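Here the complex is missing one protein chain, while the rest keep their positions.
Think of it as A, B and C in the order they're written, each chain with its own count starting at 1.
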Amino acid sequence: MTPRVAVAGASGYAGGEILRLLASHPGVEIGAVTARTSAGRTLGEVHPHLTSLADRVLEETTADTLAGHEAVLLALPHGRSAALADALPPHTPVIDCGADFRLRDPADWRRFYGSEHAGSWPYGLPELPGARAELRNATRVAVPGCFPTAATLALFPAHAARLVEPEAVVVAASGTSGAGRALRPHLLGAEVMGSMTPYGVGGGHRHTPELVQNLSRAAGERVTVSFTPTLAPMPRGILVTCSARLRPGTAADGGEEEVRAVFEAAYADEPFVRLLPPGRWPSTASVLGSNTALVQIAVDPAARRLVCVGAIDNLTKGTAGGAVQCMNLALGLPEGLGLPVNGTAP
Amino acid sequence: MTPRVAVAGASGYAGGEILRLLASHPGVEIGAVTARTSAGRTLGEVHPHLTSLADRVLEETTADTLAGHEAVLLALPHGRSAALADALPPHTPVIDCGADFRLRDPADWRRFYGSEHAGSWPYGLPELPGARAELRNATRVAVPGCFPTAATLALFPAHAARLVEPEAVVVAASGTSGAGRALRPHLLGAEVMGSMTPYGVGGGHRHTPELVQNLSRAAGERVTVSFTPTLAPMPRGILVTCSARLRPGTAADGGEEEVRAVFEAAYADEPFVRLLPPGRWPSTASVLGSNTALVQIAVDPAARRLVCVGAIDNLTKGTAGGAVQCMNLALGLPEGLGLPVNGTAP
Amino acid sequence: MTPRVAVAGASGYAGGEILRLLASHPGVEIGAVTARTSAGRTLGEVHPHLTSLADRVLEETTADTLAGHEAVLLALPHGRSAALADALPPHTPVIDCGADFRLRDPADWRRFYGSEHAGSWPYGLPELPGARAELRNATRVAVPGCFPTAATLALFPAHAARLVEPEAVVVAASGTSGAGRALRPHLLGAEVMGSMTPYGVGGGHRHTPELVQNLSRAAGERVTVSFTPTLAPMPRGILVTCSARLRPGTAADGGEEEVRAVFEAAYADEPFVRLLPPGRWPSTASVLGSNTALVQIAVDPAARRLVCVGAIDNLTKGTAGGAVQCMNLALGLPEGLGLPVNGTAP
Partner (left out) sequence: MTPRVAVAGASGYAGGEILRLLASHPGVEIGAVTARTSAGRTLGEVHPHLTSLADRVLEETTADTLAGHEAVLLALPHGRSAALADALPPHTPVIDCGADFRLRDPADWRRFYGSEHAGSWPYGLPELPGARAELRNATRVAVPGCFPTAATLALFPAHAARLVEPEAVVVAASGTSGAGRALRPHLLGAEVMGSMTPYGVGGGHRHTPELVQNLSRAAGERVTVSFTPTLAPMPRGILVTCSARLRPGTAADGGEEEVRAVFEAAYADEPFVRLLPPGRWPSTASVLGSNTALVQIAVDPAARRLVCVGAIDNLTKGTAGGAVQCMNLALGLPEGLGLPVNGTAP
């Protein structure tokens, strides 16, 4: 029997993208679709692009409406997942797109989110060493944040292979859907079109500790991360430009072969990460609507740094696609089922 | 056995979109992929978003490379299709995205294209009355232009039902991919971003006679069309704003119920045309990457005009999606196979 | 002594543009700058582009703060101007960017705005026949709406010369700043980028009666207008595509010379309207930040219609620039003082 999947928080951008992917997913059926203030409205009103689901009505997000499904995907504001998850059967896979269960260190949580730590769940980035086994048939999964997904995929092989010093600099550009659907003046179209601006500069962005956690785990040592996100004039997409100082022994000849070999090995069997051939660079347009991460590297011999660039769609691989990938693993389905690898361009 | 399909002119935007759709089409297999000046390059270089086809190499566009397929899709510059089609077996379905075989009147062709008319093929807009039967198992199909697709779908039921006078005014906004991939100064990103500008004003655009042909055929009388395309600062999408003077008897009470009923009947069973509920308006974002046309109508009692608005993705329903829809019909496959109905938004 | 000018409603987009123009205006000095909910904040916070005024503090919008200036510019939401204007000395020029005093027919006002009509002031479009004399040294001026400015300038000479039938069709594309700074979901950057969508279709937009008023006045007969505005993915700019049926005697040979001569005569001495040479078309990028309106015309002999296209910056010529032009006239300054004619492009 086809598993039925519920989606909570379906009125936001992440929820809409989950529904877009599930609507053409051949291995699951969409069950309850819930929201809070938008409950009672149709999906046609809330997500006019979801033509095939236009007449579906959003229900209230409660444990009751979410019960009785083979999996539940949560796309809620931070801090709302724990209570719901507690009310769902422990054997029902719950895939949480929120931040609540991503961080392992309660002090990190308190410092960046200001509330009590709810705990930590298996971290839903199957491409990290050892992660896939943990995620297969998992019943609780914390889907990574969009920036950590992009920057971790672009950088972690270098840290894991100790090619670079444990100090990364990450500058990211994100489409404005990354800021969500909340009404804030600086997100008005007239403000964002034609403009780039940074935010959360100086280590204050909530994705910083998650990135530190990922890279430190890969490196087996504490990695510091200087992370600066910027808002770019596009609806979707993340481009991360990451760099770290080369260790004295790495790329001593100034060439990139050694580094490339490490990245090739890391991604040889990954269906959703593609290391580009030399000389070509990732663009966010190339991954629009897809679950693909494009990665490229360059050695800067003069500055003695390794530069790693990655591009993802923040709503697909960065959120909803990552969640469906984890859901597939949790339900024992083929990992890539229903997930596009080709972008929609131009 | 799965039919193998060749794509000629695969390096352009239309060709790339055809490949994107075919790559996830469950009923066909991609055969030869050909180009002219890009022959020898990989699809990864030419269409970096087509990750699943990145290593495929473009062959030369010749009758030989296209031979031996169950269907051939042509995405060539105008004037190149006839010679190729002649060299292909008459029973092999050839789906032509070019203009060569769209117009029935040789005088129209000569006036707008300046060369000899190659002839006319079945017109690939299945939603037109009577068209679907002609397209099923057809061996030659002329896929409509992007603007005529949008404007015909938005307007034809009104003309067919004689709700309006035979004089339509159509103003269209198109994303810049509609102008193709040729290098022209006014298509540079710095020129188009933040700017709208018209072109082909005064009846000079080549899609004008095609639109006249479609609406006249629907109306059973000669319809004149004032058509003005504009270039909009977006990569994809067409929004058509059409209007025509209401006939004296139509909407005499100023209400739109009568008109709505006509449009509802016209589109009740169409999988790719959706008449929106009252009060909601089509947007190009809602159809991005999908084969859906969204349509809405309004009666303007003061101006005594019917306004019909339609939105499509110029590269999908407007070109490549329409072509695949016709290919499905030609091959006897379900009409909607492999064609997304949901857009990718925001 | 340099006249001091107050600006009320300075926190919105129109208010910000007025300040941008006044900051480099050689003939006036900026006096009180007021707002409602933003009172107490600095201009640096509210309009970060106004570097030269960054430390100015917004005062409360009251008759008291506005008193004692040589002119007062109002950029308030509709319905707020009358009370303020009444409290200002009758000899102090008040230039109102709101709609309150634009319409002459109280029935129009009630139908489109739903409240009591406050009256009508001299209409601030100096380019209309007879208008300039009325505006010179005027003490109360109603600045036109952005769409009526663009469409009136593109069309009125044709109606005034009776070249066309009294039935105009106007389709306009506007940058999203035209919708103001209010927080509405469909104005979020992620929604508007890459998308075009219509609104107020079927005659419902509040600028319709203003346009009817202008064209009827020019024609000396009642002109009906089918007006459809669309929201375009750009911060600023309006492109209007207007057309009307040619009268039987006009352009009988299908040529446009006769029409062009009429437009050339109409704009020969206008500093802010430029009829482009044949074959070139207005773009909104060309007028960004300037007070210029670019106009072009084409005769469509097959459809027997005249197509007139106009481009303005909705915030400059369409609002703030128009207001400063009227302020200059009211204060007896040279009409074009402080008003840029060149756009900022690309």
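The definition used in the following text is that a contact is a pair of C-beta atoms (placed from the backbone, for glycine too) under 8 Å apart; a residue touches a chain by one contact, two chains touch by 3 or more.
What you see is a predicted model; the values in this text were computed from it and never measured.
Only one of A:134, A:258 or A:300 touches the chain withheld from this view, namely A:300. Touching the missing chain, out of A:44, A:233 or A:321, is residue A:233.
Interface note: of A:11, A:243 or A:316, the residue touching the hidden chain in the full complex is A:243. Considering the full assembly, A:285 is the residue among A:7, A:46, A:95 or A:285 that touches the omitted chain. In the full complex, subunit B touches the hidden chain at residues 13, 175-177, 179, 181, 183-185, 187-194, 233-236.
The chain not shown here touches subunit A at positions 167, 169, 171, 173, 175, 188, 190-191, 193-199, 201-203, 208, 224-226, 228, 230, 232-237, 239, 241, 243, 245, 256, 281-286, 288, 296, 298-305, 307, 309, 311, 345-346.
Seen from subunit C, the chain kept out of the figure touches residues 13, 16, 20, 23-24, 44-45, 47-54, 177, 193-194, 235-236, 274, 276-277, 280, 283, 285-290, 292, 294, 340-346.
We take it that only the chains that are shown with their structure count from here on.
Chains making contact with subunit B as well as with subunit C: A. Chain centres here are C-alpha means, and the one lying farthest from subunit C is A. For the pair subunit A and subunit C, the fraction of shared interface numbers is greater than half, so the two copies use mostly the same residues to meet. Mean C-alpha positions place subunit A and subunit B at a centre distance of 35 Å. If you average the Cα atoms of subunit A and of subunit C, the two centres end up 45 Å apart.
Among the residues of subunit A, those in touch with two or more other chains are 13, 177, 193-194, 235-236.
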